[in-house]
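Left out: one protein chain. Kept in place: all the others.
Let's turn to subunit A:
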Amino acid sequence: MRYARRAVAVLALTVLATTTACSVEKAGDGNGGTDAAAQCGSGKDFLIGMSQANNAEPYRQVMNDDITNAAKDVPGFKVVVSDAAQDNSKQVADVENFISQGINLLIISPNEAKPLTAVVKKAYDQGIPVIVLDRKVEGDAYTAFIGGDNVAIGKAAGEYYAKTLLPQGGKVVEISGLPGSTPAAERAQGFREGIAGNPKIEIVATQTAEWLREKGQSVMDAMLKAHPDIDAVYSHNDPMAEGAYLAAKAAGKESAIKFTGIDALPVPSGGIKAVEQGRLQATFQYPTGGREAIDMAKKILVDCQKDVPKTTTLGTTQITKENAAQVYTELGGKQ
């Protein structure tokens, strides 16, 4: 059986030889290039590339819709959306294709920070203005970052519990997002800051449902057995809150317990509709930043504004039954 081993050995050697024997130059020695923003002005056509991390998430689909809808109102703006389907390599290739096409501005919501940093820098170094949405890249080789503030959102939810939902205090269970993810940690931290003003509110249990509706249901099942006297459920997103509601309904307790979520997507399956229809007491908007990105693109490309803010932190909107229908329409939700 020598030759089979030899076959593996030959391939292994090819691999090693080619890895070690080449003289190589490093990528991305940005030479500054022509400044795309220098060709700004009104009455011109601009191609904007939107590199999305994953169209399959409703939040990101809404972000794309916000961007394309907002761009329709700006004469001369054309937006192209690419979908990396959660694959960092695909997103790098997407951005490279945008650069080849000669886009005038890049909007990117990166799948992960580290792997996308180099290609974002490559675009930026070629003079393409780059607006980073929702998730950051490393370093400062981009024009502007626009994103929500999860601590502030958690805090707003906590204050709503302390003052409006449970002013007399009560037992709260927390259904949290994916362990280790930044939004989950920040939404938990902010909530604790928010309820600090009302010491009679007690978090009796925290369980993760990994952002998923079906896990929200099974986690709530278990918590109802352990804590039959729950007053409210603080969920880190709307789908998990909906799942928890279903579990409570199966136990006949849905009217005794109050549910709140976060995200408030203006889609038929989103949290705003759930509030309007009375399943959730409240939800807190996690903004996509899509409209704000196009506003900023207009400032850079059409108005020739040189100094846009490097970081824009978006606020949140509290959605209760009173304003649900109105906010849904304002955010451009599909009826």
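Observations on the structure shown:
As a working rule, contacts are C-beta pairs under 8 Å (C-beta built on N, C-alpha and C of every residue); 3 or more make two chains touch, one makes a residue touch a chain; residues count from 1.
The working rule: contacts and distances are computed from a predicted model.
Matching "Putative ABC transport system permease protein", "Succinate dehydrogenase cytochrome b556 subunit", "Monosaccharide ABC transporter membrane protein, CUT2 family" or "2-oxoglutarate ferredoxin oxidoreductase subunit beta" against the UniProt entry of the left-out chain gives the name "Monosaccharide ABC transporter membrane protein, CUT2 family".
Touch with the chain that is not drawn comes from one residue among A:83, A:174 or A:276, which is A:83.
Contact with the chain not shown here comes from a single listed residue; of A:58, A:76, A:115 or A:169, that residue is A:115. Contact with the undisplayed chain is limited, among A:69, A:97, A:189 or A:218, to A:97. The set of subunit A residues touching the chain not shown comprises 1, 3-8, 10-12, 14-16, 18-20, 22-27, 55, 80-83, 85-89, 92-94, 96-97, 100-102, 112, 114-115, 117-118, 180.
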